[in-house]
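With one protein chain held back, the other chains of the complex are shown just where they sit.
A and B are the chain letters, set down in written order, and residue numbers restart from 1 in every chain.
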Amino acid sequence: MSNVEAHTVAYVRDTMIAQQSPPLAESGAIRWLRSNLFSGWLNSVLTVVSLLAIFLAVKAIAPWLLNAVWNAGSLAECRAILDGATGACFAVIRDRWHQLLFGFYPPQFYWRPVLALVLLFVAIAPVLFTGLPRKMLIFSALYPFIGYHLIWGGSAWFPVSVLLGFVAGVAAYVILRNLNGLVAIFGAIMAPFAWWFLAAGPFDAAMSAAIPLGLDFVRSDRIGGFLIALIVGVTAIALSLPVGIILALGRQSDMLFLKTICVVFIEFIRGVPLITLLFSASLLLNYFLPPGTTFDLILRVIIMVTLFASAYMAEVIRGGLAALPKGQYEAADALGLDYWKAQRLIIMPQALKISIPGIVNTFIGLFKDTTLLVFIAILEPLALANAIRADTNWNGIYWELFIFIGALFFIFCFGMSRYSMYLEQKLKTDHR
Amino acid sequence: MKKNVLFGTFAASMLVAGIAQAQSTLEQVMARGELVCGSNTGQAGFGAPDANGVWQGFDVGFCRALAAAIFNDPNAVSFVPLTSQTRFSALASGEVDVLARNTTWTFVRDVDLNLTFVGTNYYDGQGFMVPRELGVSSARELDGATVCIETGTTTELNLADYFRVNGMSYEPVPVDTAAEAQQQYLAGACDVYTTDVSALASSRAAFAEPDAHLILPEVVSKEPLGPVVRHGDDNWADIVQWTLFALIAAEELGITSANVEELKTGSNNPEVGRILGTDGGFGAMLGLDDDWAARAIAAVGNYGELFAATIGDQTPIGLARGLNAQWTQGGLLYAPPFR
Partner (left out) sequence: MWPRTRLGQPTGYIMSITNDQRVATAAPQKPAFHPSMLLYDQRYRSITIQIFALFLLMLGAAWLIDNVVNNLRLLGRTFSFNFLWQSAGYDINQRPIEYDSTMTHGRAALVGFLNTIILAILGCALATVIGVIAGVLRLSKNWLVSRLVTFYVEIFRNIPTLIWILIFGAVMAESMPAPSAFRGDNASSSMIFDAIAVTNRGIYIPSIQFQTELGVLPIGPFAPSLNWILILAVIIAGIFANKQLIAHANRLQSETGIRPKTWWKSILLLLLPVGVILVALGAYLDYPELRGFNFTGGLHLRNSFLAMWLGLSLYTGAFIAEIVRGGILAVSKGQTEAAFALGLQPGKTMRLVILPQAMRVIVPPLISQYLNLTKNTSLGLAVGYMDLRSTLGGITINQTGRELEGMLLLMAVYLVISLTISGLMNVYNSRVKLKER
């Protein structure tokens, strides 16, 4: 048979052709260019326009960056070194970077905020990475006191005596629990206050006198730059989480009155610009407090920013609650759990987990919004940039400071947003 | 996370400066152990933090003199930077004890805002600065010009009045801070930069080419700048007021930071003795130590020394004394007698 066929066809190849490289136009860089940059006339036009834009931008900025001066004591010196050429004067960053980062924090103590930041990551690690041992949560619980003491300093007995109040609360709850649930809760709330108002002061004073322990005290008006942005951002987010949870639950509650309060509060906070709330903290809060009360502006700002963040947090958590399948609620009911037990054991752990990316995004937004503190003369990075420019040495400097501040914000926020995207991916697969 | 709540609450109670009951300002300051002074967010020569975060300047120097008068320590003072918008409420709410921040003494502020202006430490007036190449030699030629002004100041109102009175039009470019205003002006985004003449001079001194800019001869307003305190605490107002007068009188009587210790041991001028506290017990009348004024002068020098060290013609700011010379020198500085 094969012989017959062999004669009917003029030519049959009896060996395989060796594999050959694809045609030039379909391989290597050219193929990549054709498919990725010049796949049609529209794409070609877009590519050319993009290249042109990049070229123009580089042409405008490159000489300025390449001629940058890093070593000078003043803008005038920079100008003298540049001798008429265009060039950046990054010497100002070299001269003042520590102010942009820490404000007027005493330089010999810079290790303290840095250590506080490192420990912050240790403290939130067990919250974010479930693989870590649960015992680390004890450190997370202690962190606020450690962080506070590291940054502000003062007597170490102060945070300890505050902490003991919470210990008293837990102790009261444990003791009274067998008696009556309601009494136990009441006791757990009252015991810390009793401790703080009655015993904490004398305890603090006595211990400080007996064993003086602690870091040097740093006043809050020395704190500025990115440090203040981080303090305000982190504290407000941490504080806004419980408030946000309560608001979110309140908004979904069946109790009409509570629900109305929560909705009005959330919509009010979300409806006015942050700047008006900051002005309220700086200008109006004194009107709403008893005559003669004054507190630290940073504290007032933290309170206002917390209120602001908690309204947004409530919406994020509401999203998390809504994303939970109805079956979870029904399962909790089927197990006979009451409202709070269901929330604590079933609903919240899941809802909060789903909400983590949203919480991170809220934090990024809040961190960026700390730049608005410049309007109420808190020494955040932009305000420090103004103060630096008021110095006769650096009068007239502009772009260099903005680029430095912008770059720092970018690094921080970009890192956070990447992390939140990673989390989103991870949590998504968990659910399938 | 929930535990982080505590942080705020207790960072909080730590920072609470305490509830001030019916205490006088002096008692509060004494109890606190330091003076809280409202200052500029950054105005070269008048008040700005240096590279180490130490506040420097003319207004700052006055606060240091006040701290020295009260505590015998010119560093027992903390500075709260205030914007033109937050300054009066910070003072009214007790956040600061005294405001020394280029604040113009006006009727409405004194009467309606319930502030007390204790005197004038710098007599200023609003002027205009233009680039020389514009070819303008008088403010009357500025019809149709674009003018950079700092918002929230009296200059904004004076400007509107001046152009209205002279039947000229202008395009205001409101700017938030002095640094921003200079930037806009140097970039040519406005033809004219208007603010107090002292600030114009200090800005010009910092320019790359100071000679390319001209400060026009017209001074269109009176701007008496001075320290301000809350209305209602007369003793505190007296302390601030007479500290200022002590600095001014010291210059008139030739008391300097160099010779103050020497003069304390004896001077043939009885008024010097009364100022320095060797005679008359004036400090006790204010509720201070008798050598209060001597301490203030020793700390920052007399008015002339303070002026020369911060904004005088030997400094980059380079201001002449002008109206701020002693009355004996043809200026307006005139301290009431210490008697």
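Everything below uses one rule, namely that a residue touches a chain if its C-beta (ideal position, glycine included) is under 8 Å from a C-beta of that chain, and two chains touch if they have at least 3 such contacts.
This is a predicted model, so every value here is computed, not measured.
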Selected from A:Thr47, A:Asn67, A:Ser208 or A:Gln350 as touching the chain missing from the view: A:Thr47
Option touching the unshown chain, where B:Asn114, B:Ser137, B:Asn166 or B:Gln329 are the choices: B:Asn114
Residue of A:Arg270, A:Arg344 or A:Lys426 touching the missing chain in the full complex: A:Arg270
Touch criterion as defined above, residue of B:Gln23, B:Thr151 or B:Ser257 at the omitted chain: B:Thr151
Interface with the undisplayed chain - residues on subunit B: 84-85, 88-89, 92, 108-109, 112-114, 142-146, 151-152, 156-157, 159-161, 164, 170-176, 183-184, 187-191, 231
Residues of subunit A (touch criterion as defined above) contacting the omitted chain: 35-37, 39, 43, 46-47, 50-51, 53-54, 182, 249, 252-258, 261, 267-268, 270-276, 279-280, 283-284, 286-291, 318-319, 321-322, 324, 326, 329-330, 332-333, 336, 338-339, 342, 347, 364, 368-369, 371-372, 374-375, 382, 398-399, 402, 405-406, 409-410, 413-414, 417
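As a working rule, only the chains that are shown with their structure count from here on.
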Chain centre separation in whole Å, for subunit B relative to subunit A (CA means): 39
Subunit A - residues contacting subunit B, complex: 76, 79, 95-96, 99, 103-104, 124, 127, 140-145, 147-148, 152, 154, 158-159, 162-163, 166, 219-222, 235, 238-239, 241-242, 282-283, 286, 290, 292-299, 302-303, 306, 375-377, 379, 383, 386-392, 395-396, 398
Interface residues, subunit B side, partner subunit A - complex: 1-8, 10-17, 19-22, 40-45, 48-53, 78-83, 85-86, 89-90, 92-95, 177-180, 182-183, 186, 203, 205-208, 316-317
